[in-house]
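For reference, the structure is listed below as structure tokens.
Selected chains only, in their assembly positions.
Labels run A, B and C following the written order; every chain starts at residue 1.
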Amino acid sequence: MKYIDEFRDGETARSIAALIAAEAQPQKSYRLMEFCGGHTHAISRYGLLDLLPAQVRMIHGPGCPVCVLPIGRIDSAIALASTHKLILCTYADTLRVPASGGLSLLKAKARGADVRMVYSADDALRIAEENPSREVVFFAIGFETTTPMTAAVIQQAARRSLSNFSVFCNHVLTPAAMQHIMESAADPDAVALDGFVGPAHVSTIIGSAPYEAFTQRYKRPVVIAGFEPLDVLQAVLMLVRQINAGRSAVENQFSRAVSAAGNIKAQAIVSDVFELREAFDWRGLGEVPLSALTIRSAYSAFDAEQKFSIAYRQVADPKACECAAILRGHKHPADCKVFGSACTPEQPIGACMVSSEGACAAHYTYGRHKVMAIRATGVAA
Amino acid sequence: MCLAIPARVIALFGEDRARIDLAGVQKEISIALVEDVAIGDYLIVHVGYAIGKIDPEEAAETLATFAAMRATHEGALPLTPPLA
Amino acid sequence: MSTPFPRPINFRDGRVDMSHGSGGRAMAQLIHELFVTHFDNDYLRAQNDGACFPLPAGSGRMVMATDSHVVSPLFFPGGDIGCLAVHGTVNDVAMAGGRPLYLSAGFILEEGFPLADLKRIVISMAQAAKEAGVPIITGDTKVVEKGKGDGVFINTTGIGIVPPGIDLAPSKIRAGDAILVSGMLGDHGVAIMSLRENLSFDTAIQSDTAALHDLVATMLAAVPEIRTLRDPTRGGLATVLNEFALAARCGMLIREPVIPIRPAVNAACELLGLDPLYVANEGKLVAICPAERATELLALMRAHPLGADAAIIGEVIEDANHFVQMETAFGGRRMVDWLSGEQLPRIC
């Protein structure tokens, strides 16, 4: 597969790794947060950690839209499907996210709620057209990458005057979350992160420019990277080099798909339909100002939150869960007492165990053999 | 996150639709979010929509960098150590 | 007047209705004109509620295996639920080292199901049974109300005879054993997914559904030391290896670059966010055999039409955690864990 296979070559990986090993200074610490679950996935799936020297540590960020969806919003989605007896369309990713009372959308479906898995926002629109006598809500989640499609179907619904279709919008914003991670510490300068691997496809949409303010303000380098393993390794090398040089610039490893300005057409569609939400509750991170989108009043007829008077009720994250610390880079999944025992991908307790891109799930699924080995031998991570 | 994959355009239809091919798997997608799509382009496909195009020159440049790095450090690291 | 069925069943436009499951005349007619006609053997013609057959001669053991088939869609590139139902159970018998002798067939039909489709499925079953040389000797038909089924479900149960000296079991697996697969993985699952509404994509990939008992007989005749066999259906290769690891209390290490997977299967999985190791097969097997017999076994398999793409993909290792691991094409190593939940297409 062109533009895929070339970026998965093991020989090249070892060459880049050798450069990283050569250039990373032994006494220095390179704590790099890959913001995005796509990178977390690549790191776990390809075993990239094995290729990095000990002083280069990868920290999994909150960049998985499924993981960060707060319990309260899943509860609302379940209530829409169960109480209002409407058709709730959702990407499969959200089906197993734990909600209150041991529920999830999948369990609500098993209890009779009409929850339909869609592969594209278009399918939700089609379902609404095929079921004119029933209300259809699209449970929209995702970062900037997934937002334009939701905007496009809302525009279409408006054009077709579809009265039984609406969107429960949960789209969130990457730069705001990155900023929050820095801001939420008492002293941003002391945050235990030395650089960021910037998201691939989010940046395809928003461009590299939005990260400039971030690097300037927080003096941490950001390297936008593709999701293939060589992309990640090259980005790590680029970060190591910036850190060595004391620089903190935005660099673009994923130049084959990301420009400075991003996808202008998609941005225009998004800003026609959406506007900034004052604040949004992120699972693990808590309330983050200006970190999400809401539907503009011109399209309020398609806003499920208004149509069905959805009132958000904040639900505390489970006590035992260390996600908040993990998502901020303070802890590792293996540090959580319930990892792999009470908390598993089958019965996740916290956000990070939900999607295969969550920090804990990725570790459980792809890296558990190492954690187990570590536990067995008593060696700390 | 944001599962997206580059695939080659093999046909263009009206209403912003295109057919893409990935190693023999073909699918119709929306190109409503991208401009100036031509047959032969590689589009980045996410949930049934193209979100951008691969710039072949930039891709070539990245691959050239890789080649250069490979030349400097061939096979310098061992495989993963055996299971602990 | 020797038949109580004065008018033939309308297999062109007719539909299953509740009377086809009532035990009455409509049901008797369906059994006679469809099942008995196409499955066509003396056992069925005897019209008992069970079929009697001679006790197999000689020594050895017998094997019994059952599977209900609930595949959707019912017709797919390379096959349909009918031939699948035959192959699925023939294969389970074969995986125990058995020579399949007989099958039973239990149909659960949904009210409203087109009789034309049912006939097509029954003919496909009959053909598959004939090709496999395994007659369907007894059956059952139930009809459930519309909305309480999904067109047709088919249970097949098979029995076979296991030659003396053959005793396959995952518990016999030992560290050091070789892991083999008989061919390209993931074809069936991808062929099915390509037809799912919402996902629909076009591919030349066809289901690999096939009866493997002849391949198995060849393998066991030459290498009776084979530890165990299993067909990687639901949950794919990853699931079989995890099952083996758990049962044998060992680990498994496979090597990504040598696992035979078609590029189009990989491509479809990339598009949907799936992992081909978890995708279903219906005409493939996983074999574990002592390392020293692996090359010979591989050569044998490759000489068989259903094993042309066979490969040695890894080895059994010691591991107190019973993990399955894979050396990636890339050079790293990762776990190949049990599937969590269903494998569904992902956006992230």
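Heads up, the rule we're going with is that a residue touches a chain if its C-beta (ideal position, glycine included) is under 8 Å from a C-beta of that chain, and two chains touch if they have at least 3 such contacts.
Keep in mind that what you see is a predicted model, and the values were worked out from it rather than measured.
Only one copy of each distinct protein chain is drawn here, but the full complex in this file has the composition A x2, B x2, C x2.
The rule is short, and it goes like this: only the chains that are shown with their structure count from here on.
Averaged C-alpha coordinates put the centre of chain A at 38 Å from the centre of chain C. Work out the mean CA point of chain B and of chain C, and you get 35 Å between them.
We define each chain's centre as the mean of its Cα atoms; on that basis chain A and chain B are separated by 21 Å.
The residues of chain B that reach two or more other chains are 1-3, 5, 22-23, 46-47, 80, 83, listed in rising order. Annotation for chain A: residues touching 2 or more other chains are 1, 4, 9, 14, 37-38, 47, 50-51, 64-65, 91, 119-120, 142, 146, 357, 369, 376. By the touch criterion given at the top, residues 198-199, 263, 266-267, 270, 272, 319-321, 323, 325, 328-335, 337, 340-341, 344-348 of chain C touch chain A in their complex.
Against chain C, the residues of chain A that register as touching in their complex are 1, 4, 8-10, 13-14, 37-38, 44-48, 50-51, 64-66, 91-93, 95-96, 106, 117-120, 123, 142, 146, 229, 344-346, 355-357, 364-369, 372, 376.
Taken together, the chain C residues at the contact with chain B in this complex read 194, 200-205, 251, 253, 263-264, 266-268, 270-271, 273, 317, 319, 325, 327, 331-333, 346-348.
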